[in-house]
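What you see is the complex with one protein chain gone and the rest in place.
Let's turn to subunit A:
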Amino acid sequence: MGHRQLTFHIFRYNPEIPKEKPATVSYVLQEETGMTLFIALNKIREEQDPTLKYDFVCRAGICGSCGMLINGKPTLACRTLTKDLPADITLMPLPVFKLLGDLSVDTGTWFRDVSLRTEAWVHTEKSFDPHSQEERMDNETALNIYEAERCIECGCCIGGCATANIKPNFIGAAGVNRVARFMADPRDERNEQEYFDVVGSEDGIFGCIGLMACDDNCPIGIPLQGQLAYVRRKMAVAGWKR
């Protein structure tokens, strides 16, 4: 089987050297069977340009490190097969997040900030007793929590969100989904009014203008549209009660 010659047009910029202007640099590579962008980028770095920066950790679509714009679409590079792309491939870093260099952006700091602002942990007055049996939970409830908990914080929903691109403090679909995860959890004792203080604002659920690119771009298929609607409905009701 004859393989194609691929041309990668990759965004290059090192914020540590601001006098060097951003540029797009092209690299040519022979396609191989089963080639992913993880394999391709490593080949480019090892054989052509050892200064190229990008982020991979699990390389299996589980950890969320390698979100980037692949021919304009925000998605995970590790599980993108080159055979599903044209021979000309443009790679850009995700917008919104701080650029660390080339394709590497600082999603970690962004998501930590959102976790802090939404207080994304179980709020409870109960203390843990190591000697008693666990509290019971309905398995359906556990699965519902897991459905929202599955978010891998890759930032693809944020990078593709028009509001997040123009409003620096908007928590985006990932932030709202994180809140939905705790709303669904009976162990979290916060009431709707307390949640309202966290997400009932223009930086939270009321900032969303409903373009739904988040839902289209989520690489692991979290039903973000449904989660947004769920939180918006709850907060609208909580808002009327104020």
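Here, a residue touches a chain if its C-beta (ideal position, glycine included) is under 8 Å from a C-beta of that chain, and two chains touch if they have at least 3 such contacts; residues count from 1.
The rule is simple: contacts and distances are computed from a predicted model.
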| item | value |
| --- | --- |
| Per UniProt, the name of the complex member that is left out, chosen from "YeeE/YedE family protein", "Cytochrome-c oxidase, cbb3-type subunit II", "succinate dehydrogenase" or "Na+-transporting NADH:ubiquinone oxidoreductase subunit F" | "succinate dehydrogenase" |
| Given A:111, A:170, A:195 or A:230, the one touching the chain that is not displayed | A:111 |
| Identified contact with the non-displayed chain, of A:34, A:168 or A:210 | A:34 |
| Residues of subunit A in contact with the chain not shown | 14, 16-17, 33-34, 36, 45-46, 49-53, 55-65, 79, 81, 100-101, 106-109, 111-112, 115-116, 119-122, 124, 126, 128, 130, 133-139, 141-143, 145-146, 149-150, 152-153, 185, 187-188, 220 |
